[in-house]
Every structure is written in C-alpha cells, then in structure tokens.
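All protein chains but one are shown at their positions in the complex.
Take a look at subunit A:
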Amino acid sequence: MHGRPRNPSKPEDEEASAAKASKLRALQSQFLHNHHSKLYDKGALELSAKLLEINPEFYTAWNYRKLAVEHCLSQPGSDPESILNEELRAVEGALRQNFKSYGAWYHRKWVLSKGHSSVDHEMRLLDKFQKADPRNFHAWNYRRFVAALKNISEEDELKYTTDMIERNFSNYSAWHNRSILLSNLLKRKAEVFPKEKILSEEYELVHQAIFTDPDDQSGWFYHLWLLEQTVTKDAPWLISCWPASGSELIISDSKSASSCTASPLSSYFSDGRVEMPVILYFNQAIKGVNTSTVTVRSVFAESKDLVWRPLSLSNFGSAQAWVAFLKFSEVKIDYSMSYEVEVSLGDSSGIVSLNGCPLTHAFQSKFMVRFQQPDSRNTDGQNIGSISWEDSNFQNYEGGPEQCNIIPPCIQLKMAKDHEPIASKWQVDILMNEIELFRELLSAADCKIGKLTLARLLTALDTLMLYNDTSNSCQMRHTEEILALYTDLMKLDPSHSQYYREEHSLTFLRQVSCSKENLLRYCWLYRNSALSDSRNLVCLRLNNLSLARVGSIENLLWVQMLDLSHNELRSIEGLEAMQLLSCLNLSNNKIKSFTALDPLRHLKSLKVLNISQNEIGKHSVDTTRYLCSSPLSHTEASDWRRSGLCSTDDAQLSKYWEAFLVFRDLTLVQLGITGNKVVNEDFRSFLLKILPTLERLDDTNL
C-alpha cells in the first residue's frame, strides 16, 4: 500500500470494502475454475478481463489470456487481428487502473512480439502515459522495447529526451535514457557524433539544470558521467611497478643484516626467503597477465617459469595489481655482481580491461639487483618479530632524497619508453572551463553539489596534469583547495560527512605520496632501543591523521613497515598490493570484522601485525561479509576446513571461520589483538592453533 492515508476506518467503509472484497473473491474463484478447466469461450475471456481491470497484478489471469490467445489463433478461420486487438484493449484497461503493473506491460510486449500493432499507435499510448507520469520506468522500458522492435533511430529517441528535458529538466529518467543513447551513438557513429563537440554541448545542457536548481539531483549524475567521459580512457595502462625502473636493489636476509650500510629504502629484506616480488600496478582492474603477455629477462628465472597472481579479493582472475616472485635459489650468487632484470609488457594484446579493451602504452623497465653477503657471526640474531610501535623507537629519517630510490610512478612513466602524453588539449580545456563555471556558481550560492563538483573537477585536472607535466617533478597543484572543499562539505551536509571524509583522506594521501619530498616527511627510521637492534628499517608513519580510507597504493609499493594506527579506518582495501609489507600497525582504528582484513591474506611477507583496539566482534552486521573470500559467496571451496590444520576442533572453526580464512596462510610471528570484543581465552587458544609460527601474542612471549 503506497501513499494510502492511515484513517480509522468507519463502519460504512468497512461494509463497502467487505462487499467489494466478496465480489472480487467470487470473480477470482470463477476465474480459477475457468483456468483449470481450460475454458476459453467469450464469457470466460470477458470474466478474466473484468478481473484484470480490478486487479491488474493478478498474474495468473494474464497467463490464462496468453493460453486463450494461442488456443483461439489455432482455431480454423480465426481472425488474428481482432484477437490481438482485444488483448491490447485488455492491457489498456488494466493500465488505466494501475500503470505500474508489471503483468500488464509484459502482456503488451508479448502481443507486440507476435508482430501486432503499429508504431504510431504505441507511441501515442506512450506519449499519453509519459506525459501523465514522466518518471514511470515501466513506460520508459516499454519505449526502449518498442524503439528496438520497430527500428526507431537512436537520433529520434535522443531528440525525444531533449524535448522531455526542455519541458522539465527535473526528469532523471530522461537524463538516464539520454546517457544510454549517447553512449551508443558516440561509439557507433563517431563521425556524426564527435566526442569533443558532443561533450561540450552536453555540458551546456546539464549546466542549465544544475544552475537553475542546484539542489535538484536530476543533473548531478549526468554531469559526473560527462566528467568520466572527458577524462577516462577505456584502455588500461600500467601506472606503477616495483622494483622501480632504473633502481638498484640490495637484497639482504633480515636475520643477518646487522651490518647493512646501504640506504634502507633500496634494501629488500628477504627474511630468509629466496625470492623477491615483482609488482605491476594498472590504472584499472585487468585480466590476462601471464608469462606470454609479460616478459621478464634475468639470470634468475626464465619468463615462462614465473607465476603471475592477481591481487584482488575476488577469485575471477582480474585485478589492478599483479605479482610474480623471482626465485634466487636456482642461481649461485656472486656477491660482487649486480644482476640486471628487465620487465616488459605490451607486445601482445592479451592484457585487457574487464570491458575487453587492450593495454595501451607499452612498458619496459630495467632494474639492478645486488646481494648482501650474510654475516656469519649473527646468524641467530634477533628475528624481525620483536617490533614495538612506541614513538621513542622512531627517529626522523635523515637520509636525503638523493640517497633513496623512491620513484613516484608518474616519473617512472615519463622515463618509460614510448610514453605519449596522456591528456589532450581539449580535455584540459573542458576541465578549465568547467572549473571556472563552478567557481562562478559558488560565488553566487553556497551549494553542496557546486563544492563537490569543483573538488572532483580539480582532482581530475591534477591527475591529468600529473602525467602531462614535462618537468621531472610531480605536484598536485590544487590539493589545498580540494581539502578545504571537503572540509566545508562535512559541515554543510553532515548526513554524508563520512563520504566527504573518505574523499578528504584520499586527496591527502595523493598529496603525501605524489613526490619523493613529501613522502620522506613521513618516513622514520626504526630502532628498538631496548634491543640493540641496528637493522635499518624505514617505517612509513601515517598514524594520527584521521584517515578514513587508504589510497594511492600505487605510490607505496616499496613500503615494508607501515604505521596506520590511530586513524578512522574501517577498511584496508588496497593494501593487498603492498607485497613487501612485513610490519603493519592498524591499532586504534574502526575495523569491525575479520572479513574487513581480507586484503592481508595476500601479504605473504607479513610477520608483525597489530590490530588491537578495534571493533572486531562488536557489531551484529558485517559490512564486508560479501567483499571477502568466503563460503557465503562461493569464493571459497566447500572443503575450506580441511585445508591447513587438523588440530583445531570444528566447533571453534565454525565460530571463528572469518579469522581462520584471514590467518591460515600467514606466517605471523607477532600479533597484537587486545581491545577487540571478540578476544577471550577461547579465541586466543584458537589463534595459537592456527598460527603455529607466532612468537608473541599481545604482551605475552610464547
């Protein structure tokens, strides 16, 4: 019941309602009798029409009429014209009662697909309905159906949406249909519909809507779509990789690295493992990374022996980030040598976006690898697993920028061969023009869509220019203004403040990570004063920054130690690409469940994890239940329990399956988990069973 007032019923109303009810009940039971007895005579048909006029949603009666039509058409000497006309009339009668009736609209489609009725007739009917209710989605769906069936041109239908919008711009349905039609026309008839010209005209049209009433949402999403069309390329391309092109990498075993003298940012602690990740990071999720699409040349491994793995939470073989491990064990290492590794991709078209667009911008990267000789005196030295995150253990990182090889991806790309400018002049012109217009709008009125759109336009412009700038620096020019806009929005529209807070965090992280100079401000040298530990671990400390979201991961692939504590993180999506991470502090955030930690499953190097003081176990609703690998979404094999261990009893496993799925493949040595509601003695005993490598749990050495 929609929109019916809640009146206390009067006795006479009840009587009337009961009388109507018994009449309808009689009709329904007579109808069901006719249906079951397959009676298709005139009287029975009229009865069903009468029933449908009162109750168009009585779907069995529409089925009955279809059976009746088929029966009548099969009789010798039948008149299809009149039989089908009768159906069209029945539908019109029902739609007069309820023009949102699914059954009635479908019955009409069914009649039309029998080749009946005329375009004119249907269009007249539609005009009538669409004038009465311009937002009726049944009518719009039917309109698209008729247009396709009768080959009405997309240009004509586009004209119809223009008319509707000009009559009243507050018609989201018309804007929607316009986006569908234009998408097709831009693709199929590019010569008549050149993108640059069409987009400019469409911006004009949507400005009229937004500027007339900025609070009306009808044009909002269309404008955002135009912005996407302006800046986004369908084709995927590589935006970052690790090791960075041109870098020289020193591989040392963390257990014996006490005499490491090299810059810590160019060291990779292999921690006793004899392999090293190579990470490729694309601008969007792609599929098809494998040994035939990516060539790796080195003495360590033949390209064909590498296994490329997608780093994503789903199991569908697509991801934005991919990893393969170079194994050193096959080679007798000469510690005085530097080994060259070359990674190239783009020679084949096997790498494609989810829409099937092939990779653009072929990419080639070369880096050098040297090995640090193990120090025989210290083979049983401290393990990495005694990390304390207290402030006193961190010192400002003094190594100057010249010593390190953090290379922001934008510079990497400029150095790569065959790099063409990413942005065209028309794209920049459009953005500049839009920015100017929205600044004008905001000078006249303080409106949320104005601020939000301006923030998005400035972000888009900065991102475009990042790769276009010919100088060897990368700066986000408008960051301060964008951050201020999101701060304003949080106050202006408090209901959606978390949305703006997350955009704020993403903008902030773009700024922090876009240049070496900015990043180094957040890099600290870790030295545990309590243990005379002289390892040179560099920690990226992004703690206490009110971060509500992590982002710009493509710029952080080199990070081995990360402090994200004392923020407002609910999710760590994206962290799965940080394959070098060995120490991670997520304490004092808003993580609500183990399923939210699913990205950690991919971090095979992770040894030290702190997730204490979060909200795990506190909530009855799990918002990441379907964003992780789980039996509920059929992304976890049905025999998931058997993989791994047998010492755990099934009752615990059923109770803590989310924790099991995150931790079972990790080899953590240190875990902080206190201050979460889920933690009790039973849970701790479960953790000890599924994490046999653990040496320290909270404050207890094991």
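The rule we apply is simple: a contact is a pair of C-beta atoms (placed from the backbone, for glycine too) under 8 Å apart; a residue touches a chain by one contact, two chains touch by 3 or more; residues count from 1.
One rule holds in what follows: contacts and distances are computed from a predicted model.
The subunit not displayed here is recorded in UniProt as "Geranylgeranyl transferase type-2 subunit beta", chosen from "dolichyl-diphosphooligosaccharide--protein glycotransferase", "Trafficking protein particle complex subunit 2-like protein", "Protein cornichon homolog 1" or "Geranylgeranyl transferase type-2 subunit beta". For the options A:Ser78, A:Ser633 or A:Asn680, the residue in contact with the chain missing from this view is A:Ser633. Between the chain not shown and the residues A:Ser179, A:Asn290 or A:Thr667, the one that touches is A:Ser179.
Looking at A:Glu57, A:Glu196, A:Glu248 or A:Glu342, the residue that reaches the missing chain in the full complex is A:Glu57. Residue A:Ser654 is the one among A:Ser292, A:Ser338, A:Thr487 or A:Ser654 that touches the chain missing from this view. Even with one chain removed from view, subunit A keeps its contact list with that chain: residues 1-7, 14, 17-18, 20-22, 24-25, 28, 32, 36, 54-55, 57-60, 62-63, 66, 102, 106, 109-110, 135, 137, 140-141, 144, 170, 172-173, 176-177, 179-180, 183, 216-218, 220-222, 224-225, 228, 285, 312-316, 318, 354, 494-496, 498-499, 570-571, 596, 619-621, 623-627, 629, 631-635, 638, 641, 650-651, 654, 657.
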